[in-house]
Each structure stands twice: as C-alpha cells, then as structure tokens.
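All protein chains but one are shown at their positions in the complex.
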Amino acid sequence: MDVAETNLKGDTFPGEVHPVPGGDIVLTKLDDIINWARSNSLWPLTFATSCCGIEMMSVASAKYDFSRFGFEVARATPRQADVIIIAGTIVNKMGPVLKRLYDQMADPKYVIAMGACAISGGPFFYNTYSVVKGADHIIPVDVYIAGCPPRPEALLHALISLQEKIKSGQTREQLKTEKPAQQALPKG
Amino acid sequence: MLEEVSAVDQGDMIINIGPQHPSTHGVLQLVVTLNGETIKKVEPHLGFIHRSIEKMCESLTYRQFIYVTSRMDYLSSHINNHGCALCVEKGMQIEIPDRAKVIRVLMDELTRIASHELWWGAMAMDLGAFTPFFLSFRERETITDIMEDTCGARLTMNYIVPGGVMAELHPDFQKKVKAFIKLFREKADQYNELVTGNIIFQSRMKNVGVLSKEDAISYGCTGPTARGSGVNCDIRKLYPYEIYDQLKFDEVIETGCDSFSRYLVRVKEMYQSISIIEQLIDNIPEGDFQAKTKAVLKLPKGEFYTRVETARGELGVYIVSEGATTPYRIKFRSPGFSNLSALNHMAKGGKIGDLVAMMGTLDLVIPDIDR
Amino acid sequence: MTGIGLTHILFVSIALFFIGVYGFLTRRNMIMMLMSIELILNSVNLNFIAFNKYLWANKMDGLFFTIFIIAIAAAEAAVAIAIIINLYRSHRSIDVEDASDLKF
Amino acid sequence: MWSLGNIAHSIDVWLNQTFSPALALLIEFVIVGTMAISLFAVLGLVLVFMERKVSAYMQIRVGPNRVGPKGMFQTFADTIKLLLKEGLTPTGSDKFLFNLAPVIAIISAMLLLAPIAFAKDFQMWDLNIGVLYVSAISSVAVISILMAGWSSNNKYSLLGAMRSGAQIVSYELSAGLSILAIIVLVGSLKMTDIVASQETGWWLFKGHIPALIAFVIFIIAATAETNRAPFDLAEAESELTAGFHTEYSGMRFALFFLAEYVNIFIVCAIGATLFLGGWMPFHIGQWTAFNHVMDFIPSSLWFFGKTFFLIFLIMWFRWTFPRLRVDQLLNLEWKYLLPISMFNLLLATAIAILGWHF
Amino acid sequence: MGSASMIVLIISAIVFAVGGILVSKLLFKKHNSVVKGEAYECGVPTIGKSWVQFNVGYYLFALIFLIFDVELVFLYPWAVVAKSVGWLALVEIIIFMFILFVGFLYAHKKGALKWM
Amino acid sequence: MTAQDIIFYLLAAFTLVTGFLAVTTTKIFRSAIFLLFSLIGIAGIYFWLEYEFIAAVQIIVYVGGIVVLIIFSIFLTQEAGSNLPDTTMSKKITGGLAAVFGFGFTLLQVLQHKFIGTTEQGIEPNVANIGNRMLGVNEFGYSLPFEVVSILLLAAMVGCIVIALKKPVEK
Amino acid sequence: MSAIQYIKDIYNAVKSLLIGMKQTGYYFTHHKEIITQNYPEEKQQLAERFRGEVVLTHDSNNEHKCTGCTACELACPNGTIKIVTKFELTPEGKKKKAIDKFVYHLELCTMCNLCIVACPTDAIKMDQAFEHSVFDRSQLTKVLNKPGSKIMEGVE
Partner (left out) sequence: MTNEELKIKLTELLPSATFEEGGEWVNLSVAPAEWKPFAQQLRSVDGLAFDFLFCVTCVDWKTHLTIVYHLTSTIHRHSIVVKSKLDRAKAEIETVCDIWRTAEFHEREQAELFGVNFLNHPDLRKLILTDDFEGFPLRKDFEDPINMIKL
C-alpha cells in the first residue's frame, strides 16, 4: 500500500494518518511484504500492571481469542516481543522499569496504551503524587485506546488499528528508521 | 546429606522475579535469594503500582471515592464498593432497603465466583497448564455478561453506591444467573478432573508453602489463605453484614496448611457461593433499590471501620471524618498486603518452582496491595 | 582408492598428542589440564583404531581397546572432576599452583 | 503405485545420463541440500501452525484464521517477521558462543534427518548404526543449550540451561534403554532392518508388554528431551521467563524455535519407525489380503501419518498437563523411568530369546 | 548416498543458520542504545553478578549420567546380538546391569539424585 | 586427490586446529567448546575410517558425556566472562619447545618405522561383530573385560559420590 | 516404599493423567464448544447499559438539553468534564447561561456514571461505542455539543 493510497483511506482509520513529507516515494514490493509480515505477527510482551491487564487476559481468552490475528505468542522476555501493551497504571516507580523494558525490546517495536491510565493517568490524574500522567511521557506510544478498562473488543480494535498503521508504514518506528531521507526534508 | 555441603558452598544467587514477570500477576518485585534452586529468602518490593489511592480519596466526596476502590482489588470490585458503601452508610446511619441488600449480596457472590474462576485459570497457567485458563474464562465471561447487563461495566462496576445500588436489576438477570448456575454445575466437575485430581498438580501443590495456623494468624492472613491453614476468619460468618446471617452456607476450612488446601478452599468456596446465589435468586424482595439519600453526603465527625470479605480476605475500610463532605483520612486494610507478608515465611526452603505455586495460591492482586 | 594411509592418521594423532602435552604443560587451570589429557587419550584411541584398521584388520583388539579406553576415560574424567570440584570447594581455586602447597 | 524412492531413483538416472558423474553428484548434493533446508523450513512452519491449531481447539477457540486462507500463512508471517527483527547481542555476552549456539542446534537437528526413512526406499543414509547415530547426534543438542545459557550472561538463561542440561542428559538414558528394548527384538540397528522386521505387524502390537512399556517410556523421554511441556523447565515461562533463550531475539531465536520443532518431528519419526513400523503399512500377520489392501496407501503417507500422530500426542500432553517441578522431573526419571526401563529391557530380552513375540 | 549426505546436511545446516542470521543482519538496520544490551531481568537492573555459582548437586547428575551413558554404549552391541546369542547374553547383561544397579542404589541412598 | 582425501584433510585440519585452540584460548568455556569440536573431528575421522560404531561411541561418551560434565564443572567453578590468566611467556616457550621437539622426534620415529600388518581378510567392524566378540567367552571374546568394566564404572560412581559429597576441608 | 505401593502410585498417576487427557480430547473433538466470536466481522450484541463513552444527546433539530449547570462537572471524580459557559441573549432580551463548549476528555473518563446520575436534565447519557483507538492522544479530547447546537426549548 503506498502512501498516497493511505491518505485517501485516511478516514477509515480510527486515528489520523499524517501524510509523510516526500510521500511520493512509492514503497517497494519488499516493503509491502515486510509490513504485511510485521503487522500479522505482533507478539505481545506479557506485561500488565493492573485492572486493564485483566481485560487483556480476556482478550487472550477463548471468547475474544487474539490468536486469530496471530498475537497469541505472548513472550515473557522483551527480546522476543514486538508489541508492548501498557495495560494499567504506570506509577513513578514503574516508569524506569517500563522504559527499560521498552529499551530492551528488539526493534521494530510498537506500543499500545490501553486504558485511561496508560493514556493520561485516567482516574488517577488529579490529586495523586505517584502516577505518571500518561505512558507517552516515558515511551512513545503508537495506538491509544480509551476506556476504563476498554472492552476486549476495543483492544482488538486497537490491535487492528496498529496493523493498519504498520501496513501503511506510518509507525514512528518505520518513519524513523527506514526512510531517514524523508526526515531531512523540510516540513510542509 | 547435601545440606551440609550447600552450607559451605557460597552458591547464593539473587534473582529478581518481577516487576514484569508472568507469574507475579502484576508488578510485584520479588528479590529471591537462592541456593542452587532452593529459596533462602524472598523479599517483596512493592510500590510498582502504588497509585496513592488513600491520598486521592481525601479530596473526593463520599459519593466519588467509591469508584476508585473498584480499581483497587479489581477482581472483587463489587465487594470493595460494598465495603466502602457500608462504611459510609454506617457513618450516615442509612438503612438500606432489603432489595438492595439482596442485590448486593448476589453481586458479591457472583464477583467472588468470577474472581476465583480467574484465579483458578491463572494458577493453572502458572503451573504450566494452559487449557484450564481458557475454560475458566468461559464461565467468567458469562458472569461478566451478567454484570454488564446490570451494571454497565465488565470489571470496574461502580454499581454499589451509598444507600443501595445504582440501578435496577436487568430484567434478564434472574434468567441469566440461573443459566450460569446450570453451566457452572455442569462444567465444574470437569475442571476438577482436569486439575484437582491431576497428579502433577497435586504433587506441585502438596506440602508446598506450608503456613501453620499460628503463623497465619500472626501474619494477619485472612481469606482463603488463612482458611487453608485452618483459621476460621470468614467475615461473613463472624461479623455478618447485610443478610449473610440469614443465609445457609459453610465456611470452608481446610487444615492441610499447604498450597493444596488453599486451592481446595477456593474451589469449594465457589460451590458455597453458588449455593448462596441459589438461595437468593428466586427470593429477591420487591422494593426500592436505593434508599433516599441526600445529594451531598456528610459523615458526622468520628471514626468508622467496616470489614467485608472479599475474594482475597478481609477488607477493612477505616474512615476518619471531620464532618466534611470528604473523608479526613481513609485507610483500606487490604487482605493481600498481609497475605503477602507471609510469603517469605512460606517460601523458605522451597524450590523456585514452588514459589510460583505459592504465589498462585496466595492469589495476590498487586494494586490491592499497593493501593 | 585413497592416498591416505596409516602415516597420515598417525601424523594427526601425534600432533594431537603433543597439542595435549603442550596444553598440559602450559595451563595451570585443572579443568584445562583435564581437557588436555582428554586430547591425549583421544590421540591414543585414534592410534589404536588406525592400527586396527591398517595392520590387524582380522582382529578387533584395537577396537575393543578403544572402547575400553573410552570407558575408562569417562570414569577418569568423572573422578578427576569430582576431585577438582572438591578442591575448589575447599580452596576456592582450581589452580594447580595454589593447590600444590596444600596437603590433600 | 508411485513412491518417493522411484522418483529419486529416476532423477538420479536422468542426471547421470545428462551430465558427467561428478557434476551429477554435485547437482544431487545441491538438490538434497535444498530439499533438506526446505523440509526443515516446511516442517517448522507446519508444526508451529499445527500446534497453534491443536491448542486452539483444545482450548475452545479457533486459533489463527485471518492471515491467508484459514490462517495458513500465520507462521509464514511470523517467520518473515523474525527474520526481519533485530538480533540483539547483549553486552557482556560471549558473542562467539552466543552466535554459535543456535547454529549448533540447527546442525544437530539437521543431521538427524539423515537416517530417517521417509518412505519406502527413500532415505538419505541407511547407516549401519542407524539408531545409535540418532542417540549420538541428539546428545550434541544439549551442548547448544548449555552454550546459549552460558553465553547470554543472564541468570535466567544460566539456570534454564543448567536445568535443561540435567534434564536432557537424564532422559537420554531412559530413551536409549527403551530404544534398546526394540533393538533386542529386531537384532539390528539399521533403520531398514527395523522397518522390515515389522512386515508382519508393528512392534507396539507384536512385542507384548515390554514393547508397550518401552513405547510409553520413549514418548515420555522424547517429550522431555525436546523440552516440551510438561517438561519445559528449560524455558519455564512462569519461573524463568524464557529460560535459556531469554536473551535471544530475531533470527537466532527463530533458529532455536525451529530446531525445537524439527527435533520433535525427529523423535516422533524415530518413535514411529521403532514402534509403529515407519513407512510400513498396517499389516496383520498372515492376512495377505488385508495387507495387500493396506499396501495401496503410499508408504510416505503411512510414515507421515504415524509421525504426526505421535506429534499430536506430544502436543496433547502439552496442552493438558501442568509443568513438573524440576526435582520431581528428575525424580520421575531416576526413580521410575530408569529402573523400569532397565527391567523392561531384560524382559524384552527374555521375550526375544524365547521367541514369544509374534 | 552414504556419508556424503552427512556433509551435505552439515553444509546445508550451516547455510541455513548462518544465512538466516546474515540475512536478518542485512535487512535490519541497527540502532543501538546502552540499555538494550544489558541483561534482561524483569525490567530492573541486575542485582549482583550475572554469574552464579551452582551447587554440587547439579553436577552429580551429569556424573551419574556419564556412568550410565557408558553403560548404554556397551548395551548397544549387546542388544544387536542378544537374540542370536541367547541365554548367555541375558546372563551376562544381568550381571552387568546388576553391578551398575548397585551403584545406582548407592547413589540414591546417598541422596546424590536430589536436585537442589 | 579424491574427494575422500579432501575430506580427510579437512577433518584432520579441523581436529588439529580446534584442538590447538582448545589448549590456547583464555576463555575456559570456549576452550571446552573447542575441545568438543576437536572430539567431533576425531569422531569424523572414525567415520571416515568406517568405524561407525566407534564414532558414535565417541560422540555419545565424549560429546554427550564428558564435555557436558566438563561444562558443568565450569559452571560450578568459573565465573562467566572472566578470562583465565594467560600463561607466562617462558612457560609457553618451554611447553611449546617440548611439544615441538617431542612431536618431531616421534614423527621421525614413525616415519622411519616400517609397519607390517597382516594380510588376512579383515573383519568388518560392524555392531553385530562387535557384539559377538564382546559377549564371546572364547579366546577372542571380551566378556570378562565387559563385566570388569561394569565394576570399574561402579567404582567410579561410588568414588565420585564419596568425593563430591565429602565435606570439604576447611582452609 | 513397598513394591505394591510403587506400582499403585504409577497406576494412580497414569489414571489421573489419562482423565485429564480425556477432557482436553473432548474439547478437541467437539468443535461446537468453541465460543470464539470473530470480532471485527461479527460483533457481540452489547448490553444496553454498557458504558462506553459519555454523549450529549442531540435531537433532530440539533438541540440538546444541557443547561450548563455544571452539576456533572462537579460530580465527576476526575475532572473529565469541563463546561465552558457563555451568556446568550434570549429572545426576550434576557441574558441566559448556556454552554459554549462541553469539553469531554475521553482519555480521562472512567465510565463511572456519576455525571449521568448527577445531571438534572438528563442531557447526557452513556453510549455503547467503544472503538476509540486513535494514533494521537489529543484526538481523545472531544467537544460534545455539536457545532451550532442549541438548548432545547423548555429545559431549565
């Protein structure tokens, strides 16, 4: 899928896909295959901090079954995981750990912020002294999914959105590493 | 024979289990000192999910703070809400309608089953069997559906409010609950075959994590953890709240003191809860689901302590009020916190594989511990 | 059919033998020395097999010697390592020079 | 009836006619090599997919169904993904050994393909010492695990490697002893002899109780040797995160993964050959008519059918049983399996000598 | 095809493994950070040395295994001919095994087969 | 030179090079791995000589057994990643010289010696023959050594357990 | 341990294992037990009370019932709702408070239902939409009143 096409399809995405500067570069077939493979094989890290983690487990369970998308190979070690689903509150003490885990994941890696807490601190935004106000203060997030906790289907929706994002080559990872030339281009 | 040898070998190794680790069920860090594979010491490090709920509650009104408590022990969120609501009602001296009481108890027991189901699956998964996890989630999903119908959420309900419950029961409630009871009775035996009777499970759990009765009391253990050691500590029996004193159910007590008896307690508790639900489901009294309360609640000056039995043990809610709309100080005595403190004692001398079984049968919910 | 004869194999075995000797002489770590000994034993085995094949193909004595040497080597290695480990546990070192001054 | 053996033979003849012998040999080498690699890859893909589906059905869910028709390309996507993933080498690790370990795992798995008779007359190398060769090469695999665990410079890896080392070497004994029970009955180590001896029935049925016991022990030992649940202590997820391959990522991890699955295939193939007659169709003693009907099913189908049946059995174990604790695991071997299989071997000898088998 | 197939297999294994690693190296453009290389330990820095000293208990397994492994090696030629040799084979192997079994029982008794 | 020769030379070179690396590397684990390779090389030579049984035994016992044991003992006694102290130069030189001279001398002897073998028909060293010999009680039989081996193994096992479980002497 | 005990142990162990395998074998062969829903294609009927997000109900005339009384803002435990009010001139020429923007931070909302309960005019309600995934956090901050919408007649 080349960039021009994604822009056309932009509104089908739940989030906005920003047009890339230099978007006229047609992605090669190889890139297509790579993105296809990557998007269809997102192995999550078993990482859950609180309530949202239970809904994440529900997604794994038989009723919602994320193995249909090939996500079921949950890896306990960040080395082999592709996507880290931040399911739950991140507190100040957990912040460095999360950062470290993220750093130790092998590239390419993606992040889904699940639930109000991971997005912004959610219910613990005000009057708390220990909650990180959004996981994106610590690590870059690719997809946000609101809810407290989001339904299992909502997480599946987020995973599908992430797949779309990868397929269109719009993840931060892809923009950063695979087309460095484009970054050099002036904005606009 | 080998003991003397290992005493000389300085083969001590310190390994971290957690914060991100599949068997800690959350973000608990255990610093384990090992000799070979034998555990010498387990040191829990908490706070990886310390969300300062107690501080937060000091600036929330009595109606608002309850919702945070669903996020504490999210597996028994109803019961948490219930405890808080009871405490507020005690302070305000609100008498709630019978219907609300029955609904609350029903919800509590459904939550308890859901929580134990999840624990059952997760524990089996910890011990390396994956299938039970999926089977237990099937039942749990039915309960969540029931909850969702009535409460509008799957996990963090915020359904029980001071004065009663937030909404009327869903018309299908009784029908669905009965269907669930049928399903549960049908499937539970299969699970017993798959897990309880399994020789590997038994040998993984028997004589593992032994916690004697005295130790259990001294460590302040409550709930199934303590009942597995022969302590009778079921708040529903000892200090009955709502309508528990009118119900027929047994307090499940096992005296094996090891992981397996804790396991049995939980499994049997599910049956007890089912029987409670069966007693109530056809006898929900008519009436209001909520007492008339003021829009803004103000507790009189004083201290109020209530305790309820969550799926994990005794939850104490301690409110110090200065007569304002917000609590002056609120303290949640969470069952997991005390239960966890017994871990080091239990784990000593076990193998690292035993630690998983112990953690599993302690059934920790870390946000409940950290608050 | 092939130009390789007994001497070729003997060359290999001799070379291996002296590699083992070199290792034995130069290394001070006991495990390393044990490994050198294994090399030496192997060169002997190779000799036996070569002699058996090229000189006395009608008998199997060389072969059986090899089998027994392997068995003995296993036993020897086991005992040697047991000793090394015992030594290590008492002296925290498996350096020959550290061990030599201790009565054992 | 077509058979793989004939095809191989005609290709050989044709090549020798067209090219000079040396060139023909070279081409054959290349063909064999490519075939081995593709067999390897295909086995990995198929087995992983099979495992996912089997587990899904046992767990009342559907499993991968969205990538390609019925999710067929799921493992394919995973492979490409792994190929394209960064291969991390932790600092402080021994880089040489860290890279070498998966290669050794692959080599040992690959070498084990040699003596397996995939179909009638279709075998790479009918070794004199067939089964012994298998035991020999499979003992190399443990080295790769120890190597990986050591070189990762990680505690979990080291513990996992240590456990797995003790486990694999222990179970090698009872696996070997249960194989020997069949060898005693057959009187040869050669794969072809073993298969041929089951002309009149499979050893599992012919060999009375000793063969049955040997079969059970072999399956248990095979599960343990391939580090599968309930013996997957080396990578016990809930204890050691990922065991010896904690630090491995990308392609190197994929190689371990692949080697594991190919090893499963190989032990099951060996099991099928020893106990279920390999490619030999289901024959019953002297029922010539029946036997003849059975012969119509191609031998390769028989072979793969049996092997996949055993693989399914092993998967079934995995998705049913919890993991054993490490001391229980070793207890099982040293207290139960080893004495029993030693005794069983004697029993088998007695039966063989008395000629009590069919 | 004989032993040549072994060489072919070794070569193809190496091609496969090394090729795979190389291809992935080629296709993937690396970016490094310091933390990435550090040992993974559930997300916190490693406590103490990664190297740990093991207990002798572990080693005893390898040791007893080695002894039995040698035994196993002797059993193979025996097994091949046992049927044709007859009772003598059985008698010899019973003696052989018995002696080793005594050792095995000894090890058991001493607790050498307990995992620490 | 035939393919056979090439293979032999490759095997020999592999064995010797890895053997040499095994005794010279400063990282002990690597050294064990090189030893392993060297042993596998020797097994290859046995294969080449068509002594398949011996080759398999070599791999099973040495690779699967002794090297694993050595690795375990390395786990037990050595720190990962740390290098062994390099040997002193003088030691290296003396050792090297000794080895080289010894090597030259022996090789000379071997080359000068004329080996005379039998011309009788050989026995194929296959497993059946080995088995028959091993169980044989006649003059060519090895049944007595065979039983003796079991006693040796028993002794080794008992010895090891006694030593390994012995309370280490205090410093 | 007596020999009989030994054999008994083995028998019991094997039996319990076989029972377990029977269970999983049952599920493996009975595909009707499968309860998976194919989410994006077939969606589950959501409970009507399911709380997915807060919406301000508008009728066909683009009118809503919110008076801007901020009761919901006060009831909300975590400041999800921000009511920006303005003063409008009624046809009678009186100044009247009305909402300018009903700002709703979906990323903070915990779906606790307190605002709905608090609202005196039932202007807001819970909606079942749950597919909120976005690539950019700022998109989760929503203005609930539609552009140009007005307060419904007769709502005080």
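Order of writing sets the labels: A, B, C, D, E, F and G. Residues in every chain begin at 1.
Quick note on the criterion: a residue touches a chain if its C-beta (ideal position, glycine included) is under 8 Å from a C-beta of that chain, and two chains touch if they have at least 3 such contacts.
Predicted model only: the values in this text are computed from it and were never measured.
Chemist: May I ask which residue of G:S16, G:N78 or G:S149 touches the chain that does not appear here?
Modeler: Checking each option in G:S16, G:N78 or G:S149, the one touching the absent chain turns out to be G:N78.
Chemist: Hey, which of B:I103, B:V231 or B:I253 is the one touching the hidden chain?
Modeler: Answer from the full complex: B:V231 touches the omitted chain.
Chemist: Kindly state which of the options B:P171, B:G287, B:G302 or B:G323 is in contact with the chain not pictured.
Modeler: Of these options, the touching residue for the absent chain is B:G302.
Chemist: Among the options B:V42, B:V177, B:L340 or B:A357, which residue touches the chain absent from this view?
Modeler: Final answer for the missing-chain contact: B:L340.
Chemist: Per the definition of touch given earlier, which of A:N35, A:Q104 or A:T128 contacts the omitted chain?
Modeler: With A:N35, A:Q104 or A:T128 as choices, the missing chain is touched by A:T128.
Chemist: For subunit A, which residues touch the unseen chain?
Modeler: Per the touch rule, subunit A residues meeting the hidden chain are 92-93, 125-131, 133.
Chemist: List the subunit B residues touching the unshown chain?
Modeler: 45-47, 50, 52, 54-55, 59, 215, 217-222, 231-233, 238, 302-303, 305, 314, 316, 318, 320, 328-329, 331, 333, 337-338, 340-341, 345, 370
In the analysis below, only the chains that are shown with their structure count from here on.
Chemist: Based on the averaged CA atom positions, which chain is farthest from subunit C?
Modeler: G
Chemist: Hey, how far is the Cα centre of subunit D from the one of subunit F, in Å?
Modeler: For subunit D versus subunit F, the centre distance works out to 28 Å.
Chemist: What whole-number Å value describes the gap between the mean CA coordinates of subunit B and subunit E?
Modeler: The computed centroid separation for subunit B versus subunit E comes out at 45 Å.
Chemist: When you check subunit D against every other chain, which residues touch at least two of them?
Modeler: 58-62, 65, 82, 84-88, 92, 129, 132, 135, 153, 155-156, 158-159, 162, 165, 169, 172, 188-189, 237, 241, 246-247, 250, 319-321, 326-327
Chemist: Show the residues in subunit A shared as contacts by 2 or more other chains, in ascending order.
Modeler: Residues 34, 61-63, 65, 68, 76-79, 97, 101, 107, 123-124, 126, 148, 151 of subunit A touch two or more partner chains.
Chemist: In their shared complex, at which residues does subunit A touch subunit D?
Modeler: 33-34, 36-38, 40-41, 43, 61-63, 65, 67-70, 72-73, 75-77, 79-80, 82, 106-108
Chemist: What part of subunit F is in contact with subunit C in the complex they form?
Modeler: It is residues 1-2, 4-5, 8, 12, 15-16, 19-20, 22-24, 28, 31-32, 35, 38-39, 42, 45-46, 49, 51, 54, 57-58, 61-62, 65-66, 69-70, 73-74, 76-78, 84-85, 87, 91-92, 94-96, 98-100, 102-103, 106-107, 110-111, 115-118, 120-123, 125, 129-130, 133-134, 140, 142, 145, 149, 152-153, 155-157, 159-160, 163-164, 166, 168-171 of subunit F that touch subunit C.
Chemist: Once bound in the complex, which stretches of subunit D touch subunit B?
Modeler: Contact set of subunit D toward subunit B: 55, 58-61, 155-156, 159, 163, 229-230, 232-233, 236-239, 241, 319-328.
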